[in-house]
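Report on the structure given below.
Note that this complex is displayed minus one protein chain, with the remaining chains in position.
Showing subunit A:
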Amino acid sequence: MITLQINGEKHAIDVAPEMPLLWAIRDIIGLTGTKYGCGIGVCGSCKILLDDSPVQSCMIPVTAAEGKNITTIEGQSKNLQLLQNSWEELNVPQCGFCQPGQLIAATALLDKNENPTDEDIDEAMIGNICRCGTYQRIRKAIHRTVKLKNQS
C-alpha cells in the first residue's frame, strides 16, 4: 500500500510502485482534473504541486510522492484560487484541456515570485503547451492576478 496526500486528504492505494503519479491520481483515486497530454513530460497538462514545486505527474512514480503534499487543480491554495478567478474573468480557456496544468504552473510561479515579468512568466510556463493558443490571455491573466493582489 502506498499512501498519497492529495489536497489535504490521505489516500491509501495498492498500485505498482513505478506507476506514474498521474495515473494514480486519475485512474485509481479518480481526480480527473489532472490531464494526460503526452506522457513524456513535454506538455505540462499533468502538472501538480508536490510540496509547492510544479511537477509533471506523468514523469514521477507514485513512490516519489509518498509523504509529500500533492496539490491538484481541484485543491486549494490562495494563488490558485486567485488565478482561477482571473482565468474566468479574462475568458482564458478555449477547449480548456490544458488549463489545469497551466494554472498549476502559474500558481507555482506566483508562490515564488510576487511580481513576475513577461520573461519570468515565459520561463515558468514554457513547459505548458496550449494547442488552442491561449498564451496571450494566460500571460494577461497572470498579470491581472498580481495587480489585484498588489492592490489589496
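The working rule: contacts are C-beta pairs under 8 Å (C-beta built on N, C-alpha and C of every residue); 3 or more make two chains touch, one makes a residue touch a chain; residues count from 1.
Basically, contacts and distances are computed from a predicted model.
A chain of the complex is left out here; the name its UniProt entry carries, from "Xanthine dehydrogenase family protein molybdopterin-binding subunit", "Sarcosine oxidase subunit delta family protein", "ABC transporter permease" or "Glycine--tRNA ligase alpha subunit", is "Xanthine dehydrogenase family protein molybdopterin-binding subunit". When you scan A:92, A:108 or A:146 for touch with the missing chain, the hit is A:92. Not every partner is drawn; the one left out touches subunit A at residues 15-16, 19-20, 22-23, 26-28, 30-40, 42-43, 45, 72-74, 84, 87-89, 91-100, 103, 121-123, 125-126, 128-139.
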